[in-house]
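Take a look at this one; I'll ask things after.
A single protein chain has been removed from this complex, and every other one stays in its place.
Coming up: chain A.
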Amino acid sequence: MRHLVFLLPALLLLLALPDTRGRYNDDFDDGEDIAEFDDNDFAEFEDVSEDPAVDVEKEPPPRAAPSSTPIEDDEDEATVENEDGQDEFEDADAQDQDMYSKYDNEEFEGYEKTNPSFKNTLIYREVPAHLQNSWESYYMEILMVTGLLAYIMNYIIGKNKNSRLAQAWFNSHRELLESNFALVGDDGTSKEATSTGKLNQENEHIYNLWCSGRVCCEGMLIQLKFLKRQDLLNVLARMMRPACDQVQVKVTLNDEDMDTFVFAVGSRKAMARLQKEMQDLSEFCGDKPKSGAKYGVPESLSILSEMGEVTDGVMDNKMVHYLTSHADKIESIHFSDQFSGPKVMQEEGQPLKLPETKKTLLFTFNVPGMGNTSPKDMDSLLPLMNMVIYSIDKVKKLRLNREGKQKADRNRARVEENFLKQTHTQRQEAAQTRREEKKRAEKERIMNEEDPDRQRRLEEAAQRREQKKLEKKQMKMKQIKVKAM
(Lines give C-alpha, C1' and ligand atoms only; values in the text may rest on other atoms or scores of the structure.)
Protein backbone atom coordinates (compact mmCIF):
# COMPACT_ATOMS: atom_id res chain seq x y z
CA MET A 1 0.00 0.00 0.00
CA ARG A 2 2.71 2.45 0.85
CA HIS A 3 4.26 1.85 -2.54
CA LEU A 4 1.18 3.00 -4.32
CA VAL A 5 1.02 6.16 -2.27
CA PHE A 6 4.47 7.19 -3.43
CA LEU A 7 4.28 5.86 -6.95
CA LEU A 8 1.52 8.11 -8.13
CA PRO A 9 3.14 11.43 -7.29
CA ALA A 10 6.41 10.13 -8.64
CA LEU A 11 4.88 9.45 -12.00
CA LEU A 12 3.28 12.87 -12.04
CA LEU A 13 6.54 14.53 -11.31
CA LEU A 14 8.44 12.62 -13.90
CA LEU A 15 5.96 13.58 -16.57
CA ALA A 16 5.95 17.27 -15.80
CA LEU A 17 9.54 17.73 -14.71
CA PRO A 18 10.56 21.12 -16.24
CA ASP A 19 7.46 22.93 -15.08
CA THR A 20 7.05 21.47 -11.68
CA ARG A 21 9.24 23.82 -9.76
CA GLY A 22 7.89 26.96 -11.34
CA ARG A 23 4.30 25.84 -11.06
CA TYR A 24 4.73 25.06 -7.48
CA ASN A 25 6.12 28.45 -6.80
CA ASP A 26 3.39 30.30 -8.75
CA ASP A 27 0.24 28.37 -8.06
CA PHE A 28 0.46 27.49 -4.45
CA ASP A 29 0.04 30.54 -2.26
CA ASP A 30 -0.17 28.55 0.85
CA GLY A 31 3.38 28.30 2.17
CA GLU A 32 2.48 25.47 4.44
CA ASP A 33 1.44 23.35 1.53
CA ILE A 34 4.74 23.97 -0.18
CA ALA A 35 6.52 23.07 2.94
CA GLU A 36 4.53 19.95 3.30
CA PHE A 37 5.24 18.95 -0.22
CA ASP A 38 8.94 19.75 0.03
CA ASP A 39 9.59 18.05 3.29
CA ASN A 40 7.48 14.94 3.39
CA ASP A 41 6.37 13.53 0.15
CA PHE A 42 8.32 14.91 -2.69
CA ALA A 43 11.65 15.79 -1.11
CA GLU A 44 13.42 12.60 -1.98
CA PHE A 45 12.00 12.52 -5.43
CA GLU A 46 12.92 16.11 -6.06
CA ASP A 47 16.43 15.14 -5.20
CA VAL A 48 16.14 12.30 -7.65
CA SER A 49 14.89 14.64 -10.39
CA GLU A 50 17.53 17.28 -9.69
CA ASP A 51 20.54 15.02 -9.40
CA PRO A 52 19.79 11.70 -10.85
CA ALA A 53 23.44 10.85 -11.18
CA VAL A 54 24.28 11.49 -7.57
CA ASP A 55 21.40 9.55 -6.25
CA VAL A 56 22.02 6.63 -8.48
CA GLU A 57 25.58 6.65 -7.30
CA LYS A 58 24.53 6.91 -3.70
CA GLU A 59 22.28 3.94 -3.82
CA PRO A 60 24.57 1.36 -5.36
CA PRO A 61 27.28 1.80 -2.72
CA PRO A 62 24.93 0.71 0.03
CA ARG A 63 24.15 -2.31 -2.07
CA ALA A 64 27.67 -2.99 -3.21
CA ALA A 65 29.31 -2.12 0.07
CA PRO A 66 27.71 -4.85 2.18
CA SER A 67 29.28 -7.38 -0.16
CA SER A 68 32.69 -5.79 0.03
CA THR A 69 32.82 -4.60 3.62
CA PRO A 70 34.94 -7.45 4.85
CA ILE A 71 37.65 -6.43 2.39
CA GLU A 72 37.47 -2.75 3.04
CA ASP A 73 37.28 -2.95 6.77
CA ASP A 74 41.06 -2.78 7.01
CA GLU A 75 41.23 0.43 5.00
CA ASP A 76 40.78 3.94 6.33
CA GLU A 77 37.80 5.42 7.98
CA ALA A 78 36.24 6.13 4.63
CA THR A 79 34.75 2.70 4.60
CA VAL A 80 33.48 3.07 8.13
CA GLU A 81 31.85 6.35 7.25
CA ASN A 82 30.28 4.91 4.21
CA GLU A 83 28.92 2.14 6.27
CA ASP A 84 27.58 4.68 8.68
CA GLY A 85 26.16 6.51 5.76
CA GLN A 86 24.70 3.32 4.62
CA ASP A 87 23.11 2.84 7.99
CA GLU A 88 21.66 6.31 7.79
CA PHE A 89 20.34 5.62 4.41
CA GLU A 90 18.91 2.39 5.58
CA ASP A 91 17.29 3.95 8.62
CA ALA A 92 15.87 7.02 7.00
CA ASP A 93 15.19 5.79 3.56
CA ALA A 94 14.28 2.20 3.98
CA GLN A 95 11.63 2.87 1.45
CA ASP A 96 14.21 3.84 -1.09
CA GLN A 97 16.01 0.60 -0.75
CA ASP A 98 12.86 -1.27 -1.22
CA MET A 99 12.25 0.80 -4.27
CA TYR A 100 15.61 0.24 -5.74
CA SER A 101 15.63 -3.42 -5.09
CA LYS A 102 13.88 -3.50 -8.39
CA TYR A 103 17.08 -2.60 -10.14
CA ASP A 104 19.36 -5.31 -11.30
CA ASN A 105 22.79 -5.74 -9.92
CA GLU A 106 23.97 -5.99 -13.45
CA GLU A 107 23.00 -2.43 -14.09
CA PHE A 108 25.57 -1.20 -11.60
CA GLU A 109 28.45 -3.40 -12.47
CA GLY A 110 30.38 -0.47 -13.87
CA TYR A 111 29.93 1.59 -10.74
CA GLU A 112 32.01 -0.67 -8.58
CA LYS A 113 35.04 0.70 -10.25
CA THR A 114 34.15 4.19 -9.17
CA ASN A 115 33.70 3.15 -5.57
CA PRO A 116 37.37 3.03 -4.57
CA SER A 117 38.04 6.39 -6.23
CA PHE A 118 35.11 7.87 -4.44
CA LYS A 119 36.52 6.67 -1.15
CA ASN A 120 40.07 7.82 -2.02
CA THR A 121 39.02 11.35 -2.94
CA LEU A 122 38.34 11.97 0.74
CA ILE A 123 41.18 14.27 1.75
CA TYR A 124 42.14 14.76 5.33
CA ARG A 125 43.49 18.21 5.93
CA GLU A 126 46.20 18.53 8.51
CA VAL A 127 45.34 20.84 11.29
CA PRO A 128 47.78 23.78 11.05
CA ALA A 129 50.43 23.50 13.69
CA HIS A 130 49.61 26.77 15.40
CA LEU A 131 46.08 25.64 16.04
CA GLN A 132 47.10 22.34 17.48
CA ASN A 133 47.49 23.71 20.98
CA SER A 134 50.77 21.97 21.56
CA TRP A 135 54.01 23.69 22.44
CA GLU A 136 56.04 20.91 20.87
CA SER A 137 55.47 22.22 17.37
CA TYR A 138 57.26 25.43 18.33
CA TYR A 139 60.47 23.67 19.18
CA MET A 140 62.60 25.83 16.86
CA GLU A 141 61.40 28.97 18.58
CA ILE A 142 62.07 27.49 21.98
CA LEU A 143 65.55 26.62 20.80
CA MET A 144 66.14 30.18 19.65
CA VAL A 145 64.96 31.66 22.90
CA THR A 146 67.10 29.21 24.83
CA GLY A 147 70.09 30.27 22.75
CA LEU A 148 69.41 33.90 23.53
CA LEU A 149 69.12 33.17 27.22
CA ALA A 150 72.40 31.27 27.10
CA TYR A 151 74.00 34.25 25.40
CA ILE A 152 72.73 36.64 28.05
CA MET A 153 73.91 34.36 30.84
CA ASN A 154 77.34 34.13 29.26
CA TYR A 155 77.44 37.90 28.86
CA ILE A 156 76.81 38.47 32.55
CA ILE A 157 79.25 35.80 33.67
CA GLY A 158 82.00 36.94 31.26
CA LYS A 159 81.58 40.58 32.14
CA ASN A 160 81.88 39.83 35.83
CA LYS A 161 84.93 37.64 35.35
CA ASN A 162 86.73 40.30 33.34
CA SER A 163 85.85 42.90 35.90
CA ARG A 164 87.19 40.75 38.73
CA LEU A 165 90.42 40.07 36.87
CA ALA A 166 90.93 43.78 36.21
CA GLN A 167 90.31 44.64 39.82
CA ALA A 168 92.69 41.94 41.00
CA TRP A 169 95.39 43.26 38.69
CA PHE A 170 94.92 46.78 39.91
CA ASN A 171 94.93 45.77 43.55
CA SER A 172 98.22 43.95 43.21
CA HIS A 173 99.88 46.75 41.21
CA ARG A 174 98.40 49.76 42.94
CA GLU A 175 101.15 50.16 45.48
CA LEU A 176 103.96 50.00 42.96
CA LEU A 177 102.27 52.49 40.68
CA GLU A 178 101.40 54.93 43.39
CA SER A 179 104.97 54.95 44.64
CA ASN A 180 106.28 55.70 41.17
CA PHE A 181 103.76 58.06 39.68
CA ALA A 182 102.17 61.21 40.96
CA LEU A 183 99.02 60.68 38.92
CA VAL A 184 97.52 57.21 38.85
CA GLY A 185 94.32 56.92 36.88
CA ASP A 186 93.03 59.70 34.70
CA ASP A 187 90.28 59.68 32.09
CA GLY A 188 91.15 63.04 30.64
CA THR A 189 87.72 64.55 31.25
CA SER A 190 88.02 66.07 34.70
CA LYS A 191 89.16 69.68 34.98
CA GLU A 192 91.90 69.09 37.48
CA ALA A 193 94.63 66.51 37.23
CA THR A 194 93.73 64.38 40.20
CA SER A 195 94.24 60.65 40.50
CA THR A 196 90.98 58.83 40.03
CA GLY A 197 92.63 55.79 41.58
CA LYS A 198 90.70 53.39 39.42
CA LEU A 199 90.74 51.77 36.01
CA ASN A 200 89.06 53.31 33.03
CA GLN A 201 86.65 50.83 31.47
CA GLU A 202 86.65 51.22 27.71
CA ASN A 203 84.83 48.02 26.92
CA GLU A 204 83.60 44.91 28.60
CA HIS A 205 87.05 43.43 27.94
CA ILE A 206 89.44 46.41 27.76
CA TYR A 207 90.53 48.46 30.77
CA ASN A 208 92.86 51.46 30.65
CA LEU A 209 95.03 53.14 33.22
CA TRP A 210 97.01 56.32 32.67
CA CYS A 211 99.86 57.13 34.99
CA SER A 212 101.92 60.25 34.86
CA GLY A 213 104.18 62.50 36.91
CA ARG A 214 107.54 60.81 37.05
CA VAL A 215 111.12 61.47 36.14
CA CYS A 216 112.36 60.05 32.87
CA CYS A 217 108.97 59.75 31.22
CA GLU A 218 105.97 61.67 30.08
CA GLY A 219 103.43 59.09 31.04
CA MET A 220 102.50 55.45 30.97
CA LEU A 221 99.35 53.95 29.51
CA ILE A 222 98.49 50.45 30.69
CA GLN A 223 95.86 48.54 28.74
CA LEU A 224 94.39 45.34 30.12
CA LYS A 225 93.25 43.55 26.99
CA PHE A 226 91.23 40.63 28.22
CA LEU A 227 89.56 37.99 26.11
CA LYS A 228 86.01 38.68 25.04
CA ARG A 229 84.47 36.49 27.68
CA GLN A 230 81.19 38.37 27.42
CA ASP A 231 80.62 37.32 23.80
CA LEU A 232 79.49 33.72 23.42
CA LEU A 233 80.67 33.53 19.82
CA ASN A 234 84.13 34.49 20.91
CA VAL A 235 84.07 31.92 23.69
CA LEU A 236 83.20 29.21 21.18
CA ALA A 237 85.88 30.45 18.76
CA ARG A 238 88.45 30.31 21.53
CA MET A 239 87.65 26.67 22.08
CA MET A 240 89.14 26.05 18.63
CA ARG A 241 91.94 28.58 18.87
CA PRO A 242 93.17 29.24 22.41
CA ALA A 243 94.33 32.74 23.19
CA CYS A 244 95.38 34.52 26.34
CA ASP A 245 94.73 37.80 28.08
CA GLN A 246 97.30 40.50 27.48
CA VAL A 247 98.62 43.46 29.39
CA GLN A 248 100.03 46.22 27.18
CA VAL A 249 102.18 48.95 28.63
CA LYS A 250 103.09 51.99 26.55
CA VAL A 251 105.54 54.46 28.06
CA THR A 252 105.91 57.76 26.22
CA LEU A 253 109.13 59.64 26.79
CA ASN A 254 110.33 63.18 26.43
CA ASP A 255 113.03 63.97 23.91
CA GLU A 256 115.77 64.11 26.48
CA ASP A 257 114.81 60.83 28.11
CA MET A 258 116.07 58.55 25.38
CA ASP A 259 118.88 58.32 22.91
CA THR A 260 118.27 57.47 19.27
CA PHE A 261 117.93 53.73 18.86
CA VAL A 262 115.45 51.05 17.91
CA PHE A 263 115.37 47.72 19.70
CA ALA A 264 112.95 44.85 20.22
CA VAL A 265 112.97 41.49 22.00
CA GLY A 266 110.21 38.95 22.33
CA SER A 267 108.88 35.57 21.28
CA ARG A 268 109.94 34.47 17.82
CA LYS A 269 106.47 34.62 16.37
CA ALA A 270 105.87 38.07 17.78
CA MET A 271 109.17 39.37 16.46
CA ALA A 272 108.50 38.06 12.96
CA ARG A 273 105.09 39.68 13.00
CA LEU A 274 106.28 42.99 14.39
CA GLN A 275 109.08 43.26 11.90
CA LYS A 276 106.53 43.13 9.12
CA GLU A 277 103.90 45.27 10.77
CA MET A 278 105.72 48.05 12.57
CA GLN A 279 106.90 51.03 10.57
CA ASP A 280 110.08 51.65 12.53
CA LEU A 281 111.14 48.05 12.97
CA SER A 282 110.80 47.37 9.26
CA GLU A 283 112.86 50.44 8.36
CA PHE A 284 115.60 50.37 10.96
CA CYS A 285 115.96 46.71 11.87
CA GLY A 286 116.28 45.11 8.49
CA ASP A 287 118.05 41.93 9.58
CA LYS A 288 116.22 38.80 10.60
CA PRO A 289 115.58 38.40 14.32
CA LYS A 290 118.56 36.95 16.13
CA SER A 291 118.18 34.19 18.64
CA GLY A 292 118.35 35.30 22.21
CA ALA A 293 120.66 32.46 23.20
CA LYS A 294 123.65 34.57 22.24
CA TYR A 295 122.88 36.95 25.04
CA GLY A 296 122.04 34.43 27.71
CA VAL A 297 118.32 34.58 27.19
CA PRO A 298 116.14 31.48 26.46
CA GLU A 299 115.92 30.21 22.86
CA SER A 300 112.26 31.05 22.66
CA LEU A 301 113.07 34.77 22.59
CA SER A 302 114.59 36.56 19.63
CA ILE A 303 116.07 40.03 19.25
CA LEU A 304 115.70 42.76 16.63
CA SER A 305 118.14 45.59 16.90
CA GLU A 306 119.41 48.56 14.95
CA MET A 307 122.99 47.82 15.82
CA GLY A 308 124.96 45.50 18.04
CA GLU A 309 125.94 48.23 20.43
CA VAL A 310 122.31 48.85 21.28
CA THR A 311 121.73 45.20 22.13
CA ASP A 312 124.77 45.14 24.34
CA GLY A 313 123.64 48.26 26.06
CA VAL A 314 120.11 47.09 26.74
CA MET A 315 120.84 43.50 27.66
CA ASP A 316 122.62 43.99 30.93
CA ASN A 317 122.56 41.41 33.69
CA LYS A 318 119.42 42.51 35.38
CA MET A 319 117.50 42.66 32.13
CA VAL A 320 118.70 39.21 31.18
CA HIS A 321 117.61 37.94 34.56
CA TYR A 322 114.15 39.41 34.13
CA LEU A 323 113.81 37.98 30.65
CA THR A 324 114.98 34.54 31.64
CA SER A 325 112.73 34.17 34.63
CA HIS A 326 109.61 35.43 32.89
CA ALA A 327 110.19 34.35 29.31
CA ASP A 328 106.82 32.62 29.10
CA LYS A 329 104.94 35.78 29.98
CA ILE A 330 106.78 38.11 27.61
CA GLU A 331 105.19 38.58 24.22
CA SER A 332 107.24 41.56 23.07
CA ILE A 333 109.34 44.46 24.32
CA HIS A 334 109.93 47.32 21.91
CA PHE A 335 112.10 50.40 22.55
CA SER A 336 112.12 53.01 19.83
CA ASP A 337 112.75 56.67 19.29
CA GLN A 338 111.03 56.52 15.91
CA PHE A 339 107.84 54.87 16.98
CA SER A 340 104.84 55.73 14.81
CA GLY A 341 102.65 52.69 15.16
CA PRO A 342 101.96 50.00 12.60
CA LYS A 343 102.39 50.63 8.90
CA VAL A 344 99.46 52.56 7.54
CA MET A 345 98.15 51.39 4.19
CA GLN A 346 96.77 54.29 2.21
CA GLU A 347 94.78 53.98 -0.99
CA GLU A 348 96.82 56.53 -2.93
CA GLY A 349 99.98 54.58 -2.35
CA GLN A 350 102.41 56.29 -0.05
CA PRO A 351 101.48 58.89 2.54
CA LEU A 352 102.68 62.34 1.60
CA LYS A 353 104.29 63.15 4.92
CA LEU A 354 106.55 61.21 7.19
CA PRO A 355 104.43 59.82 10.03
CA GLU A 356 104.85 61.51 13.36
CA THR A 357 107.21 59.73 15.68
CA LYS A 358 107.38 59.59 19.44
CA LYS A 359 109.97 58.11 21.76
CA THR A 360 108.23 55.10 23.18
CA LEU A 361 108.74 51.92 25.16
CA LEU A 362 106.17 49.22 24.43
CA PHE A 363 105.69 46.10 26.52
CA THR A 364 103.21 43.31 25.80
CA PHE A 365 102.81 40.64 28.45
CA ASN A 366 100.76 37.47 28.32
CA VAL A 367 98.76 36.63 31.39
CA PRO A 368 99.49 33.03 32.44
CA GLY A 369 96.64 30.56 32.24
CA MET A 370 95.86 30.72 28.53
CA GLY A 371 92.37 32.06 29.02
CA ASN A 372 91.56 30.16 32.18
CA THR A 373 93.01 32.83 34.40
CA SER A 374 92.01 33.40 37.94
CA PRO A 375 92.46 36.65 39.86
CA LYS A 376 95.41 35.12 41.70
CA ASP A 377 97.40 34.93 38.46
CA MET A 378 97.55 38.69 38.35
CA ASP A 379 100.11 38.74 41.11
CA SER A 380 102.57 36.99 38.88
CA LEU A 381 102.66 40.03 36.62
CA LEU A 382 104.05 42.28 39.34
CA PRO A 383 107.72 41.47 38.66
CA LEU A 384 107.11 42.42 35.03
CA MET A 385 105.92 45.84 36.11
CA ASN A 386 109.12 46.15 38.10
CA MET A 387 110.96 45.40 34.89
CA VAL A 388 109.08 48.18 33.16
CA ILE A 389 110.08 50.70 35.79
CA TYR A 390 113.64 49.48 35.63
CA SER A 391 113.67 49.83 31.83
CA ILE A 392 112.45 53.42 32.04
CA ASP A 393 115.31 54.37 34.28
CA LYS A 394 117.77 52.40 32.22
CA VAL A 395 116.83 53.92 28.91
CA LYS A 396 117.37 57.33 30.36
CA LYS A 397 120.92 56.42 31.28
CA LEU A 398 121.73 54.52 28.08
CA ARG A 399 123.72 56.64 25.72
CA LEU A 400 125.39 55.54 22.50
CA ASN A 401 129.01 56.29 21.95
CA ARG A 402 130.13 58.55 19.14
CA GLU A 403 130.32 55.86 16.53
CA GLY A 404 126.96 54.51 17.42
CA LYS A 405 125.44 57.95 17.33
CA GLN A 406 126.83 58.61 13.86
CA LYS A 407 125.51 55.33 12.60
CA ALA A 408 122.10 56.06 14.04
CA ASP A 409 122.01 59.51 12.47
CA ARG A 410 123.01 58.12 9.12
CA ASN A 411 120.25 55.52 9.35
CA ARG A 412 117.65 58.12 10.03
CA ALA A 413 118.81 60.33 7.22
CA ARG A 414 118.75 57.37 4.87
CA VAL A 415 115.21 56.48 5.80
CA GLU A 416 114.03 60.01 5.33
CA GLU A 417 115.68 60.27 1.92
CA ASN A 418 114.10 57.04 0.76
CA PHE A 419 110.76 58.24 1.85
CA LEU A 420 111.13 61.56 0.04
CA LYS A 421 112.25 59.83 -3.15
CA GLN A 422 109.27 57.53 -3.12
CA THR A 423 106.87 60.33 -2.64
CA HIS A 424 108.58 62.72 -5.04
CA THR A 425 106.24 62.19 -7.95
CA GLN A 426 103.25 62.27 -5.70
CA ARG A 427 104.35 65.50 -4.07
CA GLN A 428 104.89 67.04 -7.48
CA GLU A 429 101.42 66.07 -8.55
CA ALA A 430 99.99 67.44 -5.36
CA ALA A 431 101.80 70.75 -5.88
CA GLN A 432 100.55 70.93 -9.45
CA THR A 433 96.96 70.39 -8.44
CA ARG A 434 97.31 73.02 -5.77
CA ARG A 435 98.59 75.54 -8.29
CA GLU A 436 95.74 74.78 -10.69
CA GLU A 437 93.25 75.18 -7.89
CA LYS A 438 94.65 78.58 -7.08
CA LYS A 439 94.39 79.71 -10.69
CA ARG A 440 90.84 78.51 -10.94
CA ALA A 441 89.90 80.30 -7.77
CA GLU A 442 91.40 83.51 -9.11
CA LYS A 443 89.55 83.22 -12.38
CA GLU A 444 86.33 82.61 -10.58
CA ARG A 445 86.86 85.65 -8.44
CA ILE A 446 87.46 87.74 -11.54
CA MET A 447 84.37 86.40 -13.23
CA ASN A 448 82.21 86.99 -10.22
CA GLU A 449 83.35 90.57 -9.95
CA GLU A 450 80.39 92.76 -10.91
CA ASP A 451 82.17 96.01 -11.48
CA PRO A 452 83.71 95.91 -14.98
CA ASP A 453 86.48 98.27 -13.95
CA ARG A 454 87.60 96.10 -11.09
CA GLN A 455 87.33 93.10 -13.33
CA ARG A 456 89.70 94.62 -15.82
CA ARG A 457 92.13 95.57 -13.11
CA LEU A 458 92.15 92.10 -11.55
CA GLU A 459 92.68 90.53 -14.95
CA GLU A 460 95.60 92.76 -15.62
CA ALA A 461 97.12 91.96 -12.23
CA ALA A 462 96.77 88.22 -12.90
CA GLN A 463 98.39 88.63 -16.31
CA ARG A 464 101.31 90.52 -14.83
CA ARG A 465 101.84 87.79 -12.25
CA GLU A 466 101.87 85.15 -14.93
CA GLN A 467 104.38 87.13 -16.91
CA LYS A 468 106.68 87.45 -13.92
CA LYS A 469 106.54 83.73 -13.28
CA LEU A 470 107.45 82.94 -16.83
CA GLU A 471 110.38 85.30 -16.69
CA LYS A 472 111.63 83.72 -13.51
CA LYS A 473 111.48 80.30 -15.06
CA GLN A 474 113.37 81.44 -18.07
CA MET A 475 116.09 82.95 -15.89
CA LYS A 476 116.42 79.69 -14.03
CA MET A 477 116.74 77.69 -17.20
CA LYS A 478 119.41 80.10 -18.42
CA GLN A 479 121.32 79.73 -15.17
CA ILE A 480 121.20 75.97 -15.36
CA LYS A 481 122.40 76.06 -18.91
CA VAL A 482 125.28 78.32 -17.97
CA LYS A 483 126.23 76.04 -15.10
CA ALA A 484 126.07 73.00 -17.29
CA MET A 485 128.36 74.62 -19.72
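Note that in this section contacts are C-beta pairs under 8 Å (C-beta built on N, C-alpha and C of every residue); 3 or more make two chains touch, one makes a residue touch a chain; residues count from 1.
Here, contacts and distances are computed from a predicted model.
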| item | value |
| --- | --- |
| UniProt protein name of the chain not shown, from "Oncostatin M", "Kynurenine--oxoglutarate transaminase 3", "Calcineurin B-like protein" or "PAT complex subunit Asterix" | "PAT complex subunit Asterix" |
| Hidden-chain contact residue, picked from the options A:Asn203, A:Ser325, A:Asn418 or A:Gln474 | A:Asn203 |
| Chain A, residues in touch with the chain not shown (by the definition above) | 128-130, 137-141, 144, 147-148, 151-152, 155, 179-183, 186-188, 193, 200-204, 210, 212-216, 218-219, 221, 228, 230-233, 341-342, 344, 393 |
